[in-house]
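I have placed the structure first, in the form of structure tokens, so that the comments after it can refer back to it.
Every protein chain except one is present and positioned as in the full complex.
On to chain A.
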């Protein structure tokens, strides 16, 4: 009998962080704005968890509340099952890798990495050994006597990681740690950090606005916007089954088309979208007259000629075409002016001319119906 893969090991299902009804308000009275609003979330021990969203969505504020740099206006925060709401940052067993690294400029690399142990009064010999081991794990032993200002951004990043991890935190917080690195170095560091997380088994909480970074590194992702969590799920779920308009539009390229239910026959819906009539199987509790949104990935669309059964079709005039190497992205202007983008592989057929009538089609299963 194959092992039951739905059962997680005992250590993994334990909660490392529980955020219970967290709110963070800025301003007072009528001008009160919530940077984070009614956040309820459980992050499991050993998980690589990412807060993803545009700038100002509340992801960094959430991280700062977990670190203890900011206190929630209301709600509770549990760390390893213990309520740490109101506990100052220096008494929490979490460590942070800052976006700007925040290495101490007056201390050398070894002193920076040993700082946490030193303030806790750990013996000098032990500090020396652990600093060496920590620097070794990020391949920076050679820089032990140098000042942070003499190091490159990527090297400073490694020192910041070593400085945080040497304290053996139960949770490591990373605030857009790769934001200042160039693309190649960023990819390298992503791999390395992910590998390190697997090896150490520490809970990593990661904040980024880069959806690709989030998808490649995370076990689970919380997509945030305007202080509210839009969706929580694994990378595949977030990408393939976005829960609402925001997630659909934020993760990857997506066509979002306003639609209206015109008829329903059991689970078979008829929709009116951008001047086209679409038959669509769906189990959502929608009634004729309800508005909804169709979400279709550009790569799911292809050109068709004549009638093809079983697929959803959109007809219109071809707009601009953008050549991007292996593919070309075509815009199709529908009857009501909506632009539908299709990403089509090059070479199969001659490039259609702009302005020519054309029809795009996709399988009903490639369409996601969103209600909000």
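What we mean here is this: a residue touches a chain if its C-beta (ideal position, glycine included) is under 8 Å from a C-beta of that chain, and two chains touch if they have at least 3 such contacts; residues count from 1.
Just so we're on the same page, contacts and distances are computed from a predicted model.
Its UniProt record calls the unshown chain "Spermidine/putrescine transport system permease protein PotC", which is the correct pick from "Carbon monoxide dehydrogenase, small subunit", "Septum site-determining protein MinD", "Thiamine biosynthesis protein ThiS" or "Spermidine/putrescine transport system permease protein PotC".
Considering A:68, A:177, A:298 or A:316, the position touching the chain not shown turns out to be A:68 (whole complex). Among A:88, A:234, A:275 or A:357, the one in contact with the hidden chain is A:88.
The omitted chain makes contact with just one of the residues A:50, A:96, A:190 or A:208: A:96. The chain omitted from view is touched by exactly one of A:28, A:149, A:326 or A:365, namely A:149. On the side of chain A, the interface with the absent chain consists of residues 67-69, 88-91, 94-96, 98, 100, 102-106, 115-116, 119-120, 149, 163-164, 167, using the contact rule stated above.
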